[in-house]
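Notes for the one structure printed next.
For this view, one protein chain was removed and the others were kept in their places.
Letters A and B mark the chains as written, and numbering starts fresh at 1 in each.
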Amino acid sequence: MWKFSLRRILIMIPQLFALSLLIFILAKMMPGDALSGKIDPNIDPARIEELREEMGWNDPWHEQYARWVGGVVKGDFGQSFRFKMPVTEIIGQRIVNSFWLSLVTLILTYLIAIPLGITSGRFNDTLRDHLITGYSYIGFATPLFIFALVMLWVFGFQLQWFPTSGSVAPGLEPGTFDYVASKLYHLLLPAFSMALIQTYSTIQYLRNEIVDTKQRDFIITARAKGASETRVYNNHILRNSLLPIAAFFGYEITLLIGGSIFVENIFGYPGMGQLLVESITLRDYSVVTATTLLFGVASVLGALLSDIILSIIDPRIRIK
Amino acid sequence: MGFLKVEDLKVHFPIKGGFFGRTLGYVKAVDGVSFNLEKGKTYGLVGESGSGKSTTGRAIIGLNHITDGKIEFEDKEITKIHRAKAEIRKDIQMIFQDPYSSLNPKKRVLDIVAEPLRNFERLSRKEERFKVQELLELVGLSPESILKYPHEFSGGQRQRIGIARAVALKPKLIIADEPVSALDVSVQAQVLNFMKEIQRELDLTYLFISHDLGVIRHMCDHIGIMYKGRFVEEGTANEIFNEPQHIYTKRLIAAIPDIDPNKREELKRFRAEVSTEYEQAYNDYFDEEGLAYGLKPISETHLVALPEKG
Partner (left out) sequence: MAEKLLEIKNLKTSFRIRDDYYAAVDNVSLTVNKNEVLAIVGESGCGKSALAFSIMGLHSRAKIDGNIYFKNEDIANISTSKLNKLRGKHMGMIFQDPLTALNPLMIIGEQIGETLLLHNKDMTKSARKEKVINLLEKVGIPRPEHVYEQFPHELSGGMRQRVVIATAIANEPDLLIADEPTTALDVTIQSQILDLIKDLKEDMNSGIVLITHDLGVVAEMADRVAVMYAGQVVEIADVHTLFENPLHPYTRSLFNSVPNANEEQDQLHVIQGIVPSLQNLPREGCRFAARIPWIDASAHETNPELHEVQPGHFVRCTCYKHFNFPEESKEEQQHGVS
């Protein structure tokens, strides 16, 4: 298993390199830069050109890239143009917020999806199954940003059960119980909005997998042994059906990143997604490249994690 | 003139593994196999799973990469010729094991049977249709079935469609890889009878690959017994079934269930004898790696894998 994981990790290196190159080139291809709109029109264009030269923005792209990667490897993402402070510092706070939001969303997703998927698969083609499948289709069809807005309007503004922006109530001391509770309180509504929409894939996956596994020969073997239905489900069907869910885990993380960009903006939640959108509009390159790169790394890590989980639970992979 | 000559054929598959997926070794699926096919006859290739019999067949038709060796078809070397391009490949066709999965379920019978025609011959639509109908009639299906899909046919009928496709280009050699293994006995009888008929009619040569010794005996003139990628014995059907020389062949023949329930005790004793002989004489018939030796002739047609010394 260690050999497998290590090899899998080594494969990531060229992946990450390609990713960084792509991100850098795309960022450079965006029209305009931080100086083109932001600076006082009274300033002499020659001075702007001078500034560009000073920043090294007129150097050949590969030199700029080498400079950037060199920094990234040392943990230095450069300076933010907008905040006038190191990108690392800006991201530091936000990445923690985004991490918690993702984690809670993920937990909620699985808490909703697994029981529903199991019920749906076990009692397939019954009323229960139709209701659950119906829900998951609605989830599939509803755009997240509309659903999130509705949630915000209903539970945030109308009922006022949840806060409508921010990640923590102001004035609380970090580390205290109240602080943690407030953090959780703030991310509950966005996490729920995302989870309710994102469960569909897991539900459908699990349902189909169970319906499939139910008809496999070894399930008949288990029944012929005299195993009760409960035992057949718990010991034979579920374990085999959860395999693809584990394999899907990596993709789930990618979905989460996509979702968080909408949700964080809508709920005014200061995370990476919100930062990314703001930075793009302001052409704050160093921040854009850094956040995109980190999102990419998260996806690659998610895929790695799926493979490792899979190799632990599926003995057929473990051997290779 | 030789019809099909296979000389020292080797097909080795690399085993990938280790840290960077290096090649750690080779699976010697086929490891030095030589035999000749006579025109108009049926040559049976027998062996258990993993013996390399199917790989041999696939290598001849160009579906497997050949590691070493030589294949001559009507005195022309065809070892290195690419499958799809060569005119010569028209003359060699294949029938597959599973009539359920070897026919594309989304294609109509017309398209399935016409596929080889489209690859090699330029026919007008009308000509093509006529040709396919003719072929279907030849295999005993109604010409109207050209517009049907494979799922509308029974297993035996599907295998006939497979055969119609195989004979479309008037091949000289057909490689049949377990053509009846997926079929019920009564359907199997149908397909086997039909294969014999069409052989006479079109002067076909078969390389018949099977694990079923009853079917092999029924169909074949010459038989080669394979074990772990090598031949252990080769001879006429009579020689193999009535005077098997190699202990592996003996064991294989002894394992065939006898259709006469009165012979149970006899068969049991016979199997016990063969099994004892197999264990005692194992080292005389197999080398240190458990592989068969090279074939030595013991009569004009009968060859047995024996060690050099005799």
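Annotations for the structure displayed:
In this text, a contact is a pair of C-beta atoms (placed from the backbone, for glycine too) under 8 Å apart; a residue touches a chain by one contact, two chains touch by 3 or more.
All of these numbers come straight from a predicted model, not from anything done at the bench.
Even with one chain removed from view, subunit B keeps its contact list with that chain: residues 48-49, 154, 156, 184-190, 192-193, 196, 211-215, 217-219, 241, 251-252, 254-262, 264, 267, 271.
Residues 216-218, 220-229, 231, 235-236, 239-240, 243, 313-316, 319 of subunit A touch the missing chain (whole complex, contact as defined above).
In this section, only the chains that are shown with their structure count from here on.
Taking each chain's centre as the mean of its C-alpha atoms, subunit A lies 54 Å from subunit B.
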